[in-house]
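Below is a structure I'd like to ask you about.
Of the protein chains in this complex, one is absent; all others appear in place.
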Amino acid sequence: MKNFDYVRPSTVSEAIAAATEPDAAYLAAGTNLLDLMKGGVVHPNRLVDVTRLPGLDRIEHLPDGGVRIGALVRNADLAHDPDFARSYPSIAEALLSGASAQLRNAATVGGNLLQRTRCSYFYDVASACNKREPGSGCDAHDGENRLHAVLGWSEACIATHPSDFCVPLVALDAVVEIEGRTGRREVALEAFHLPPGDTPERENVLEPGDLIVALRLPSEARSFSAHARYLKVRERTSYAFAVVSAAAALRIEGGAIWDARLALGGVATKPWRARAAEKILAGCNPDLATFRAAAETALADAKPSGNNQFKIALARRIVVRALTLAAAGTPRRIPALPASPFSSISGALHGA
Amino acid sequence: MVPEISLTQSPSHSRHGSNIGQPLTRRDGILKVKGEARYAADNHPPGMLYAVLAVSHIARGRVSFLDVRAAKSHPGVVDVMTPANKPPLAEDPDAKTNPFMFRLDLLQNDLVRYANQPIAVVIAETLEAATEGAALLSPRYETQPPRVGLDSNESFVPPAVGVGNPSELRRGDVEAGLAAASRQIDATYETPTQYHNAMEPHAIVAAWDGDALSIDTPSQGLAMAQGRIAGLFGISPENIHIRSPFLGGGFGSKGLIAGPQILGIMAARLVGKPVKLVLRREQMYGPVGHRAPTRQRIRIGADNAGALTAIDHHAKTVSSSFDDFFEPAADASHTLYASPAIATSHEAIRVDTGTPLFMRAPGEATGSIALESAIDEAAWACGMDPLAFRIRNYAEVEPISGKPFSSKALRECYRQGAERFGWSQRPLTPRQLRDEAGLLVGWGMGTATFPALMFQAEARAVIRSDGSGVMETGAHDMGQGAWTAFAQIAADSLGLDLAQMEFKAGTSDLPDAGIAGGSAHTATAGTAIHNAGTAVIARLEELATNNERSPLFGAGNAGVIARNGRLFRRDDETRSESYADILGHAGLTQIEARGKSTADPASQSTYAMHAHGAVFAEVKVDPDLGQIRVTRLIGAFAAGRIINPRLVRSQIFGGMIWGMSFALHEQAVMDRRSGRTLNANLAEYHIPVNADVPPMEALMIDEHDPYVNALGIKGVGEIGITGSAGAVANAVWHATGIRVRRFPIRIEDVLTPDPH
Partner (left out) sequence: MSFSISLTVNGVRRDVELEDPRVTLLDLLRERLYLTGTKKGCDRGQCGACTVLVDGRRINSCLALAVSHDGADVLTIEGVARGDLLHPVQAAFIAHDGLQCGFCTPGQIMSAIGLIQEAQAGDDPERIREGMSGNLCRCGAYAGITEAVLDAQKSLAEASQRRSA
């Protein structure tokens, strides 16, 4: 690991000033950053430790019914916050399906939004990777790419975004609060992550010095709590990244879907909101035919980026399954194996 | 006719059962749960420096430039060891005078023959400085295209496979058998490259004092390591002291001392200070061995009654471009199923990887998953239940050799395992079972087998004047429980309670305990311990029975029994004398004896010796999403005498989990262009996590085998992986109706086409 300056500012403005320097990086838990630094994938000159910044570790319930989550709230604390888990069960389930208990105890909400891809060519510093080294090429294109993107990829990059957390967040219209040199601004999570295009190294809208200070969920996101699930297919039962995943949230009234939210994970370079599919669902009965139509629409633009055709069919199916499970009702307690197809969903349902 | 074998090693003095056979908890357990068990990398001799390897990014070519200046200018870096300044060696690392002597990469030149090959060592005052120093070397290369995969080079017939097994063996006329068969299977199976991935990375702390060398490093074979190091550095083995009290897992990868460990010793010599070198996890994917990939074609013929007419098992595998280890996969067909005609053969190619090595059940594991799959396919082709088919083709003698088995309780394993599992309820046709949630359920089985081997070992037993005992042998505990099981054998052989004796192991100054491999350590070193104990008791007996003042005087013909620190007259247990009194009367402060063990040639040439088992697996498969989970694993095993059932259960479970992992999880993924392993980590090289592990049972079937060794031990370290891998694969077929012949089975392999 390259040596670096370590600074620990005590205010947000000091932090921003310190991080505006070239090759500076914010350090929160470091669960992703240190891994990347040890692998020589990134090598900042300066780490700006934000863990002591005041006021960023709170979950606040807003007067309008929304919730504001400080960027330093730990993943486990958010998932186990009883009120949060009740109001946003698919987010809690996604959080608990990610990584391991140890990592969830450390990793922060803000850090999770900035999690880098697990593309092995991104990690293998001897391979060409446009994301790691702009203009060097993409060795994943003709390489081992069975787990790579099927939506939104470009010639320059076919990596997938690894976060579980971001999938239900993007479905539920989360908003990112950013503090920067020019003050505070807000960006919808859906617009926060950028499609790879010709500049896959630019993964999000953050400018030098920008600090994520909070994440907000609108009050409307709560209205799906009775029918919200996150489902994830992976290559072992736990402690594995998603092959594909889906977050489905339905508002069902009088036996019909009034409103729907749907997003996919593991399929694109960013958490993938399926808006067209949501439109199909709205107003329909929550039945298999509807769910299949939504799945077709959600994957309509999908195309393999390599030896990964199977992920398109798999993504369709996980959409159908996630919608089916959401329609059946949120389990009162997060299943023993969060987001797993092997979760038993017997027992009481949320709000039933 | 079975000729009479004289059992010269018959245990005459000790009464088994006081310790042997007891489910004692691990004697090293307290140290391990308190974090006090000292593994190699936990050592810090005064003045120690840190060494970190720089490894090659290319798989074939040569290193054209290393930025030594940049590395050396990094604060804290003390020196950089390259081919230019490495200390001289007494022996060419590429010399090979016996099959156990593997060629090592010790900076002998600038050639690169696999990715992750060590190309330099950076030594620094801190680990952080050494690590960054290694990165700063920024090597440049002259690159040649690597040969990657089973089809990337010209194939040849290896002169031998495994450790000296013939490459080809046949009995009967396979083609005639196939031609006569009414049912035939002709299937090709592929198994991937796998890495041992012991939790403890290879590590060494080396300190020179003149020509004397002191080393902490994990070793499954202390005496061999000592000999190898002595040869490379031109010093006497007695000058090398190796401590290896605990291995953080070995699985074969620590059987022979590996190149990086030697580089640590060289670095210590270069800088004249103690050096610690620990491999980074990703550096374990290259210089410390792996299980080679295989492609196995199996042809099976059976008649109308389900009797096998032929088995033809051909395996293709790889070795490195510069050394020989050939995974003996086809040999799995030698021992399990009766067939009038059996042929096994191997071919290999050379690829640009590190040299493959024995990895837990080498050949047995790869061959077993293919053979058990093929047998399952043959049973289905014959319309027979897989268990009935296996019993129909039960081998009463070893099929390839025609030798009788020294013991074989496999029929009982089948019976008890099947009963415990509820196998009789299994529908013959696949894709018939669902659980209440709609998941597909499948039941599969596999036969487990592993040879009961014996190597050579020695032990030293001492009885001290206070009546206490010492047993010494340089045995290795890599988790199998050597500290406990050997102490149990030692205590019984000495006629002492465990608390009355001291058991010493894990260092190279003790008698050679052989290698902890081939599932033979307990049998081999255990027999040596037993013989040493028996010998020292015999010396005590001689003292007592010849001493007029002893209550045992003149008991020579009747014989004595050793128990609780006393010798008892066999025909009159009211007459006894304590060890302390015997030694006291003789005016001795202690008495000692050595014991050796080796395979009995007469038994070996007469009998086939194997442990056996039957494994039954239940899997659930999500029919739409393809995710697979094993939900039950039950094995029944017959492995001779069990020294400690608690530890054996753990060993067997571990093996069964490896089998499950083989079928469903682990594989190294290599980029065909670069020859680099893309998942050289523990995040994407998937080994099972706790949540993958189903409820498991291991039934141990009684088996008394007087021929394998004096104690009747067969070994349990590797057998669990065999049978289990096939059982899981067969269960996946039974759940889905999809026969996957490439392992591990992946999600996309079991996805059924979309209904629309």
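Per-chain numbering from 1; labels A and B assigned in written order.
We adopt the following convention: a contact is a pair of C-beta atoms (placed from the backbone, for glycine too) under 8 Å apart; a residue touches a chain by one contact, two chains touch by 3 or more.
Please read these numbers as outputs of a predicted model, since none were measured by experiment.
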{"item": "Sole contact to the chain not displayed, among A:12, A:42, A:106 or A:226", "value": "A:106"}
{"item": "Hidden-chain contact residue, picked from the options B:67, B:91, B:128 or B:542", "value": "B:128"}
{"item": "Residue, one of B:423, B:503, B:658 or B:707, that touches the chain absent here", "value": "B:658"}
{"item": "Missing-partner contacts on chain A, residue numbers", "value": "1, 3-6, 8, 27, 29-31, 34-35, 38-39, 47, 49, 51, 76, 80, 99-103, 105-106, 237-239, 336-338"}
{"item": "Positions on chain B where the hidden chain makes contact", "value": "25-26, 28-39, 41-42, 44, 50, 76, 126-129, 132, 197-201, 246-251, 278, 280-281, 477-481, 646-647, 649-651, 653-658, 681-683, 687-691, 693, 695-696"}
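The working rule: only the chains that are shown with their structure count from here on.
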{"item": "Geometric centre distance via CA averages, chain B-chain A, whole Å", "value": "42"}
{"item": "Complex interface listing, chain A residues touching chain B", "value": "1-3, 40, 118, 120-121, 124, 126-127, 139, 142-144, 146, 233-241, 243, 292, 310, 313-314, 316-318, 320-321, 337, 340-342, 344-345"}
{"item": "In the complex with chain A, residue positions of chain B that touch it", "value": "57-58, 75, 128, 131-132, 135, 437, 439, 620, 622, 624-627, 629, 665, 669-674, 676, 678-679, 683-684, 686, 688-692, 746-748, 751, 754, 756"}
